[in-house]
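Would you mind keeping the following structure in view while I ask a few things?
With one protein chain held back, the other chains of the complex are shown just where they sit.
Now for subunit A:
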Amino acid sequence: MELPVISNTAPAAEGGGCSSSGCGTAPDALGHLPDHIRAKVQDHPCYSEEAHHYFARMHVAVAPACNIQCNYCNRKYDCSNESRPGVVSELLTPDQAIKKVLAVAAEIPQMTVLGIAGPGDPLANPGRTFETFEQLSARAPDIKLCVSTNGLNLPQYVDRIAQHNIDHVTITINCVDPEVGAKIYPWIYWENKRITGVEGARILIEQQQLGLQMLTDRGILVKVNSVLIPGVNDEHLKEVSKIVKAKGAFLHNVMPLIAEPEHGTYYGIMEQPEPTPEMLQDLQDACAGDMAMMRHCRQCRADAVGLLGEDRGDEFTLDKIDVMDVDYEAAMVRRKVVHDEIIEKLDAKRGIVKPKAVGIPEGSRPVLMAVAGKNGVVAEHFGHAKEFLIYEASPEGVRFISHRKTELYCGGMDSCGDGDVVDEGATESLLDRNIRVLEGCEVVLCSKIGYEPWGKLEAAGIAPNGEHAMEPVEDAVMAVYKEIAATGKLLPAAETLKVA
């Protein structure tokens, strides 16, 4: 079943989530993240496009209070038929939330992530939010905790967030300009007063940006959500994307405004248009040059349960969990087995992507290639590459294998290309070392390369290739693989003889 990746329609509330492994519009946006970040998000459905096919999340609605008003939100959130952020059916106390989480985790072992996302702002409910986190980290240490906030109270709670091992935080940042903000936020509650207009928006933006910086300084992963509001912040979000990336957010999730009159929101009643899917896609593409874009968000409810795109909340209402008898110690053992199986499966299929190998003779051997890539294209000068992405091309297609770190040997423009920096000896040894890092690879793809490394690579049996600069990595790797195949070098000697 193919679900829309992001669309204007209400996210699908029925069905079994997204079963197609290729439901993203782009190759896994996280494919090229450093290993330590990828390890943190590989089982997080809201952060990893790949993971969302296998792992489930749940939100517990323990945070009803809010400290700002957004024009796309209506605080009359009690509705069972809608599926959108801020809507819940049942508020929970922290104790009820714990019970629900343990019941769901035991029943749905793929559930790896517990988020508090409302229906208000979690950090405007610090007592209920942190009590829930505290109990959960003690009783269910195998569940990742995350929190989603408007950012207004973020700076004052960053230390508590760090203390509770919450290493995923989502901040909704719709603007960095108070004039734009005044069109989105009619008021905020700040220092015991309601502050309206541009002044309120200015304070909110200031706190969001400060909070973002404080989180990334502490190594906490930050995703930024933005609501695309045509005519209000559409162009402006490109600027937002640049700024949050510079502050260390690792993923930007631009979501379409949901504004129907029946929701009773300001935008709904005032007939503010929602963006078309094309507008959303164009904006995501425009921002994508700046940072990893998330394209598989389902804009789920603040009490959603299950895989993204499905909601199994009905199976876990308070009356139902009341009669469930959960042995969490036993459940944790089962959960571990399931998680390991999924991770293994993900590792095995990581990076199997288009293009398909067409016209490669059966029985051709696979070839490893190192790519000086950036943002999915062959973008880096050989001497400037901090790491090489290792791909394997085979008759099955192109597969991402791993990263290999290098040490920079190129001293900059003055010595560009030739590795001819002041300390000749050190230069040589670094270059030699980098060539050793590429062991097993038969080709190096880069945007440019100097004469000296060219010669040394050839001597080491690695063919340098600068022909595919700025092309998508997978396409370039496949093109080179086809060139090698055309020479007949990929077939076993006996095969070759037979063909000849």
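Here is the rule we go by: a contact is a pair of C-beta atoms (placed from the backbone, for glycine too) under 8 Å apart; a residue touches a chain by one contact, two chains touch by 3 or more; residues count from 1.
FYI, contacts and distances are computed from a predicted model.
J.: As a check of understanding, state which of "2-oxoisovalerate dehydrogenase subunit alpha", "4Fe-4S ferredoxin, iron-sulfur binding protein", "Phosphate transport system permease protein" or "Aspartyl/glutamyl-tRNA(Asn/Gln) amidotransferase subunit B" is the UniProt name of the chain not shown.
T.: Listed in its UniProt record, the absent chain's protein name reads "4Fe-4S ferredoxin, iron-sulfur binding protein".
J.: Tell me which residue among A:41, A:66, A:342 or A:385 touches the hidden chain in the full complex.
T.: Result: among the candidates, A:66 touches the missing chain.
J.: Among A:75, A:139 or A:238, which one touches the chain that has been omitted from the display?
T.: Touches the omitted chain: A:75.
J.: If you put the missing chain back, which residues of subunit A would it touch?
T.: Interface with the chain not displayed, on the subunit A side: 64-67, 69, 71, 75-78, 91, 120, 124-125, 127, 186-187, 189, 192-194, 261, 264, 266, 269-270.
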